[in-house]
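Complex shown without one protein chain; remaining protein chains in place.
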Amino acid sequence: MCRWLAYSGEPLHPSEVILDTQHSLVAQALNSPLGAETVNGDGFGLGWYPETPAESGQKPVPAVFRSTEPAWNDQNLREISTTVRSPLFLSHIRAAAGPPIQQTNCHPFRHENWLFMHNGALADFATVKRDLTFAVDPSLYPEIQGTTDSEVLFHLALTLGLQDDPVAGLGAAIREVERVGHAHGVQFAVQGTFAVSDGTTLWAFRYSSVGRSRSLYHSTDMDTLREMYPDAERLRAFGRRAQVVVSEPLNDLPGVFTEVPESTVSILDDSGYRHEPFLAAS
Amino acid sequence: MCRWLAYSGEPLHPSEVILDTQHSLVAQALNSPLGAETVNGDGFGLGWYPETPAESGQKPVPAVFRSTEPAWNDQNLREISTTVRSPLFLSHIRAAAGPPIQQTNCHPFRHENWLFMHNGALADFATVKRDLTFAVDPSLYPEIQGTTDSEVLFHLALTLGLQDDPVAGLGAAIREVERVGHAHGVQFAVQGTFAVSDGTTLWAFRYSSVGRSRSLYHSTDMDTLREMYPDAERLRAFGRRAQVVVSEPLNDLPGVFTEVPESTVSILDDSGYRHEPFLAAS
Amino acid sequence: MCRWLAYSGEPLHPSEVILDTQHSLVAQALNSPLGAETVNGDGFGLGWYPETPAESGQKPVPAVFRSTEPAWNDQNLREISTTVRSPLFLSHIRAAAGPPIQQTNCHPFRHENWLFMHNGALADFATVKRDLTFAVDPSLYPEIQGTTDSEVLFHLALTLGLQDDPVAGLGAAIREVERVGHAHGVQFAVQGTFAVSDGTTLWAFRYSSVGRSRSLYHSTDMDTLREMYPDAERLRAFGRRAQVVVSEPLNDLPGVFTEVPESTVSILDDSGYRHEPFLAAS
Partner (left out) sequence: MCRWLAYSGEPLHPSEVILDTQHSLVAQALNSPLGAETVNGDGFGLGWYPETPAESGQKPVPAVFRSTEPAWNDQNLREISTTVRSPLFLSHIRAAAGPPIQQTNCHPFRHENWLFMHNGALADFATVKRDLTFAVDPSLYPEIQGTTDSEVLFHLALTLGLQDDPVAGLGAAIREVERVGHAHGVQFAVQGTFAVSDGTTLWAFRYSSVGRSRSLYHSTDMDTLREMYPDAERLRAFGRRAQVVVSEPLNDLPGVFTEVPESTVSILDDSGYRHEPFLAAS
């Protein structure tokens, strides 16, 4: 129901990819060719890890800026995204599907050094919300600040081990949502793409119970791009390790963006991009 | 943590009592002499029943206007409260004590033809929130839109019969909060004043587990006031049945406002004002 | 750059035409097939004259509710537009073209008993703003609260006699904008549709310097509509004198909406709808 973009690489002003490209995330807020909704004007969020490494033994704490204004005219988003620099950030624009427009319903959500965001929906959420919320660990329960399906899913994944193993943790949470959904007669309970980070690694998931998920793309590595487009002025803004995962391609150039397959988790870290099957049909 | 005012009587522009008096509710937002907090700038709400009676057999449906802006500078509140006329309205200004500033956390809360608002707090709410929320009837659970203690208490009271008997229903909910609190080591679980209406009758409660509740006053009946202050130009705005219950007196005139006793429910309807003991020490 | 709707007729809940129709004004906020912009999500406004006639010799004072939120998800707009009833109201959704998103830039604008709103733009406004603002009567100058071209145009029209003769006053203001524009090398200075009311009559203008104005439609009179669609349940909500002027048809039914010609002023009052040439090519 939304669009999102996650970046990993050399420290960068987030504006470079959320404001300054042909189909930037903010441009997608006004007109999203591939989205379930054309307009994503119901608030936005930007979560970013600091440029300076955390002190030894400490985990990097991300900052989060969220607003209920449409992203396309938000002056503060311009100020902040052109000012801060970050080696890993998650940004999200929302098209609300029920839950009210309020900052606590804007992605990304944060728990300690973890960030999470989601495009898609849990089907019939009003029906399953109570059971799913009840399944969240009581110690995590008071942290739920908003009323979205996404935030409950995040806390369910935290309950089921996301901090130890993000792929297993989110997988278990999705299976739990499907199980509770079936118990309530909901056939295809989960739909979406998901981004998770601990400040070092970025995991991006594409999965839906029905097997037709929201769109998701990743960018080609910079060395290849520079060979393909040796004269591209634009590429000079980016370092060698710069890569994004994003709901829709940021431009129309052939070869720059590749679709992430169904039932797949993409993993970006210092060693580059790879992906693996995720909850593939059993 | 807040201030509120409820009116019952001849149809009136709410502005007459929330904007235009010496210590109006909006003035209390900036400076509340008797409040637990001096400033109540974290949003406000106005819920009002329509001037025209509902058709036979139908219940009156109240409208609710809520905003996160401080009440003192909200132009829309001025426009609306000077435009609509209502025989029964509830208005509230908030001083947040934790839960975020968002419309879904602003009072009054509504369920069908019922309105509810609260000044005070459930002690250690983070500790008891989960148990109290899961005690809400599953059919009512999805209606909870915000994250305040007050909204959970309202839905607990609805679960426990508020619509059949408001005094018994709210009483049972308060006792349940105290019971759950004790189970978690919370000694004095409930603090506050509460207003409830179905569009015909207004119930206003003053109660706290510790026996020292937030302040609450009711106005003297108009016939008496007109005898006391025969020259008061100001009184001409009000009909014979006009009465308010309010967190603080709206002016300094002797005899106009009387404190509602501890552990008491005030009842205002066509037959005037009366009060009864409520959850008095047993 | 926006969309608007004005209603005149028997008192009506504004929601009937701004929320509850196939292509209601709020639906146009998300998807405006005929608009210069597809999305109109940069705030909105509703100005309405009271249902009860003003006392003898007094002019009706309209209320105005404005918000910077996108109209499609604004709960307060739903509450208010389904609650108040009005015989004459103006509603507007904004697609900002530069000036910031703030309530003071939302239409309609008000001066005493007059309301004004505008879809379109004054070309190169930054260039002509100072001269046009300087041309506003000094006694009206302090009333300008926002930074839009529309508000300056309204105050220029007030300066040039709008309250005595709205057609002549707005015409003179438009000619002044064109004159100042020419002096600054702006060729086609004025573009738009405009609505003006004093609470009794509604004037709706379609004019642009270039002769290709923003779209504008008026509804067919109710007697004719009832003959055309004798079984239409929907029409029963409206009285005999109900008519709207609107940027786009509210539904796809043949014969219900008729385009207002270029360089035309439509006039709606107790005697029905008529239109006249306005600033036609000289």
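We call the chains A, B and C, going by the order they appear; numbering starts again at 1 in every chain.
We adopt the following convention: contacts are C-beta pairs under 8 Å (C-beta built on N, C-alpha and C of every residue); 3 or more make two chains touch, one makes a residue touch a chain.
Note that the structure is a prediction, hence the values are computed from the model and not measured.
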item	value
Visible chains that the absent chain touches, using the contact criterion stated earlier	A, B, C
Of A:R66, A:H92, A:R241 or A:H275, the residue in touch with the unshown chain	A:R66
Of C:P138, C:G185 or C:P230, the residue in touch with the unshown chain	C:P138
Residue touching the undisplayed chain, where the options are B:V64, B:A96 or B:L225	B:A96
Absent-chain contact - pick from C:N31, C:S67, C:T147 or C:T220	C:T147
Contact footprint on subunit C, counting only the chain that is left out	100, 102-104, 126, 129-130, 133-134, 138, 141-142, 144-147
Hidden partner chain, residues of subunit A it touches	50, 63-67, 75-76, 79-80, 82-84, 103
Residues in subunit B touching the chain absent from view	30-31, 38-39, 41-42, 68-70, 73, 75, 96, 100-101
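Here is the rule we go by: only the chains that are shown with their structure count from here on.
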item	value
Copy pair subunit B, subunit C: interface residue numbering same or different (half cut)	same
Sites on subunit A at which at least two other chains make contact	100
